[in-house]
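One protein chain omitted, others in place.
For clarity, chains are labelled A and B in written order, and residue numbers in each chain start from 1.
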Amino acid sequence: MHSPRDGQGVAAAAAGVAHPALGVATPAAKTRRPISLWLVFCALSSLLLLFMIIAPLIVCLWGSFTTLKVMGAGSERGAGWEQVTTSRDEEKAESQSAAASVDLGVFAKGARNIAGSVTTFWYQYVWEVYGGTLHLSLMLAVISICICIVLGVLGGYALVRYTFFGKNLIEEMILLPLSLPGIAVAVALIETYGVLRGSWVIILFGHLLYTLPFMMQSVTNTLRSFDFVTLEQAASSMGAGPWQRLRYILLPNLKHAIIVGSLLVFAISLGEFNASFLLNTPFNQTFPAALYDSYTNDSFQVSSAATCIFMFIVIPALMAMQLIGGKEMRDIGGA
Amino acid sequence: MKRAKTISRLVLGMLLAFGFADVQAQEWKEKGEWLKKLEAAKKAEGNRMIQYDAQPNYANWGGVTLFFKKTYGIDIPPDMKGSSATMAALVKERSSTVADVAYYNSVIAAQAAAKGVHQAYKPMGWDKIPADNKDPDGKWFSVHQGVIAFIVNTDALKKKNLAVPQCWADLLKPEYKGLVAYDDPTVHGTAWESIFAANIALGGSTKDVKPGVEYLKKLDANILRYSRDTSYNPSLRGEIGIWLNADGNGYKMKHEDGGPIEVVIPCEGTIGTPLGMGLVTWAKRPLLAKAYLDWLFSPEAQGIWADSFWQPIISEYATESAKKKMKPLHGSYDKVKSVSILEKQDIIDPYKQAWLKEIKRN
Partner (left out) sequence: MMRHWLGALYIMPLTVFFVAVMVYPFFNMVFQGFIPSQAMLEAGSAMSTADGEYIVTWDELTLANYLSVFTDDHIRSGLTLSLAISVIVSFVSIFLCIGPAWLLVRKEFPGKRMFRAILTVPMAFSGIIIGFLAVIMIGRIGAIPLITDWLFGIPVAEALAYSLTGLGIAYIWFQIPRATLNLESAIRKFDWDLESAARSLGASPFQTVRYVLLPLLTPAIVSTMAVTFAVSMGSFGVALLLLKKATVLPLEIYTQMYSTLAFELSAALSVQLAVVTVGVNYFLRRYGERHYAFAS
């Protein structure tokens, strides 16, 4: 495939280092060769993964602005009743003009009639058709964050600071959702709280179940990373009350963990599909479920635009988390 | 839109001037009365309701519900269940259901009615519905019908230098491998009708599904997917080359969406597929639901279906201009064999089971 020289070049380009691997003092070519092979492997797999992630997103982004039909035509929802609104009612002009003067919004402008090769029309379309579901998803994400902060800080504090009966069990239980299939949770919730079906509360339950463990991990990791218990006991022995300890010790130390945890909760809640798909009803649809609707109902372009809107919201959150999150992020990637 | 309107006005004007006007404006005599009913319902129950199985791209429900929303202010969100899934959901959810009305293949609508998930209601215009397309008590009624056909994306076939198939037998040719699709018949009523059409066309009957099963087994090699969702868009995009579905969907793709689509009535014959509805027993918004069902049988709604290439169940609302556009590339509507809803009812479950056993799970 590649000669070692080439390989080193690729690896160095990808890794941005011109020097041999750290920690190995011997400069002999004999020991450097396997390292460069290893670097080649690392670099190639990194490039492959980058391509795998970025390429579909680029296609999606292109699709959300184009009017070209390379990937095929799309359907028009408001079709089929031009004759009802014009011919039928036109004849009776004034008396029944209500139907003829209907404001059709995005549906009025048929996708076929868009001029030019670049358009933002698909975004307008998504906004009008699926805007409500985005609203619900954002609302659920914000409520999830609030509840996660309260329950997570309280619970994380209790787990780090105190011992009590059943502590290990509770710790296991909190991590359980990370390996619990979403569809199983949805079936269980529907079986048990069928009465709540049709309200968004039951969807919120599902979201909380999958976001709480991340917030908990973020909080407990931080509290365990320094001698929080001693610090707090010292404060306590110097006469600081619970409120003061919360205000001046716990929260300042947790600020970072809470921000990182909230961003993660936000991203996961917004993207949750496995559990909430079965919990959805037509009135209460989350955005990922709307995406599914869009994939089955709309053109490639509209689906792309919907996906892009999702990406525009979630990717900055993930990026921000990477940029501000240090230690917390490393240990959060699942259980 | 503006331009389109002007043009259609011009065309209409010309037609009128030359005396060719066959677009008969149907008078909706009861409209005033109905509007009062609707207002009362809106006051009592708000401005949105739920129809199970309202797929925007099936039978132009997108257009119908959009018209209803924009004109009368009642929002009916899309719902992607499919006929069988709708019945399953209603049977399971019973009084906790959120649905007010449900839409299915008429055969399944009748089945659902027998399972007690519908209440009797006779919408306005009841007498105009043909007797074999309604339950005498009003537990279910057909709203429109289509004909099972091949919906062919000619671009997808052209890429492979393939001809448009004309017969059921053509679909078995190995060159169509990965190009043919029909949806999961245990989810979608129309998909069930599609495989039943094959059975009838190839010599089967309402008592004997063996020819159908044998055919589908062979066809399996050429099938891309048995989709749980409607394949309307994949087929319009060309992801699917030949989709077995109702003709109306194909004509809408061709004439409204501007897709490279042709509709083929297979040479061995096919069957019609009526679609029906019912008022859900546990409807939370019964007044709105009744007003909506009334409207669906009005010249307006029936006319929308006629204009989007579905045969309105009240045939007098059909329009000549739409009929003129409903020209299959191959085959003719004389090949449509008639099988009554009643006859289909006995065979639907066994045939579904046979399909599951012999094709899907094999």
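The definition used in the following text is that a contact is a pair of C-beta atoms (placed from the backbone, for glycine too) under 8 Å apart; a residue touches a chain by one contact, two chains touch by 3 or more.
Remember, it's a predicted structure, so these values are computed and weren't measured experimentally.
Every visible chain touched by the undisplayed chain in the complete complex is listed here: A, B.
Only one of the listed residues, A:120, A:192 or A:225, touches the absent chain: A:192.
Of the listed residues A:118, A:139 or A:170, the one in contact with the hidden chain in the full complex is A:170.
Contact with the omitted chain, checked across A:50, A:146, A:234 or A:251, is made by A:50. The missing chain, though absent from the display, is touched by one residue of B:223, B:326 or B:347; that residue is B:223. Residue-level contact of subunit A with the missing chain is found at 14-17, 21-26, 31, 33-34, 41-46, 48-50, 52-57, 59-60, 63, 70-72, 150-151, 154-155, 157-165, 167, 170, 173-174, 176-185, 187-189, 191-193, 205, 208-209, 212, 229, 267-268, 270-274, 277-278, 288, 291-292, 295, 300, 303-304, 307, 310, 314-315, 317-319, 321-323, 329-335. Panel shows subunit B; residues 81-82, 84-85, 88-89, 91-92, 94, 115-116, 156, 178, 184, 186-187, 220, 223-226, 228, 237-240, 359-362 of it touch the chain omitted from the view.
Quick note on the criterion: only the chains that are shown with their structure count from here on.
For the pair subunit A and subunit B, the distance between C-alpha centroids works out to 37 Å. Interface residues of subunit B facing subunit A in the complex, by the touch rule stated above, are 1, 4-5, 8-9, 12, 23, 25-26, 48, 50, 55-57, 60, 62-64, 66-67, 70-71, 77-80, 93, 96, 98, 155, 229-230, 232-233, 236-239, 252-253, 256-260, 299-300, 303-305, 307-309, 319, 321.
Within the complex formed with subunit B, the subunit A residues making contact are 71-88, 90-92, 98-99, 102-104, 107-113, 194-195, 197-198, 281-283, 285, 293, 296-300.
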